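Only one protein chain is missing; all other protein chains are in place.
The block that comes next holds chain A.
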Amino acid sequence: MSDAVQLPSTILRIPRLGSARSLMNALIGIAALLGVWWFGGFIVENDPDLYAFADFAPAPTLERLWEMIVSGEVLTMSGPSLERVGLGLLFAAAFGVPVGILIGRAPRIHEVTNVPFQFLRMISPLSWMPIAVMAFDTWDGAIVFLIAMAAVWPILFSTAAGVRRIDPAWLKVARNLGARPLHLLGTVILPAIAVDVMQGIRLALGVAWVVLVPAEYLGVTSGLGFAINDARDTLDYSRLAATVVVIGVIGFALDAAIGQLVKKFNWVRATAH
């Protein structure tokens, strides 16, 4: 404790130091991942039994990735995937947010729906695949359905939890000032839960992005999942590995973007009191 008192200038600098340090730590992590990847490639390359897979190594992969970016192939393959994930999330939110609000507001509805929803939530979204294929005319429809089935639960439960945390005094004050039910929804409930909804969407995106690739193994002839499957079938391993990198990078970027939205909607300020 006494040391800390003697070093005020160091303490003041910690925030700046901290951000530089965390950036450096992130770079170390990335370098470590590349190192493991490179080492795996090195072993494969020097093993006569595995030599066919040498294109998985970083050098051929990144070279191929660059070609794919320049040729626009990366955009062509990720466009349809982003559209499917976006639509799936949209349907999931269109169902999950209103139902989540109802569940959060009405304990009775919560009690009635809790067991069925928890039951459905635990079913792997991919197990709906045969049903989805039968129920939808198009492969795209089936894929969007699978993504929505995966994405709806985090959004719904996060919304409901947010509504339950709303301070009852806010509603009392609003009613006293003449708020009608739509005012309560628009001025109190939705702004209060915006951050919970965004956090739900962030979780949902994580699940949806994972479900996307196997879902795109279905009949479609576009998208990242199809590209993976296609590269495997044509033994084009550098393309396969490059696609994996693309999937990871896009997923990371989307998550970071929604993370920023979560921050934006978070109304809790650090106060001095």
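Operating definition for what follows: a residue touches a chain if its C-beta (ideal position, glycine included) is under 8 Å from a C-beta of that chain, and two chains touch if they have at least 3 such contacts; residues count from 1.
Here is the rule we go by: contacts and distances are computed from a predicted model.
Undergrad: One chain of this complex is missing from the view, so tell me which of "NADH-quinone oxidoreductase subunit 12", "ABC transporter domain-containing protein", "C-type cytochrome biogenesis protein CcsB" or "Mammalian cell entry protein" is its UniProt name.
TA: The correct option from "NADH-quinone oxidoreductase subunit 12", "ABC transporter domain-containing protein", "C-type cytochrome biogenesis protein CcsB" or "Mammalian cell entry protein" is "ABC transporter domain-containing protein", the UniProt name of the unshown chain.
Undergrad: Check the options A:Leu102, A:Ala161 or A:Ala179 and report the residue that touches the missing chain.
TA: Checking the options A:Leu102, A:Ala161 or A:Ala179, the one contacting the hidden chain is A:Ala179.
Undergrad: Return the single residue from A:Leu82, A:Ala192, A:Val210 or A:Leu261 that touches the missing chain.
TA: A:Ala192
Undergrad: Just one of A:Asp47, A:Glu63 or A:Asp167 touches the chain that is missing; which is it?
TA: Of the candidates A:Asp47, A:Glu63 or A:Asp167, A:Asp167 is in touch with the missing chain.
Undergrad: Please output the residues of chain A touching the missing chain, sorted low to high.
TA: Within chain A, the residues touching the omitted chain are 167-180, 183, 187-188, 191-192, 194, 267-269, 271, 273.
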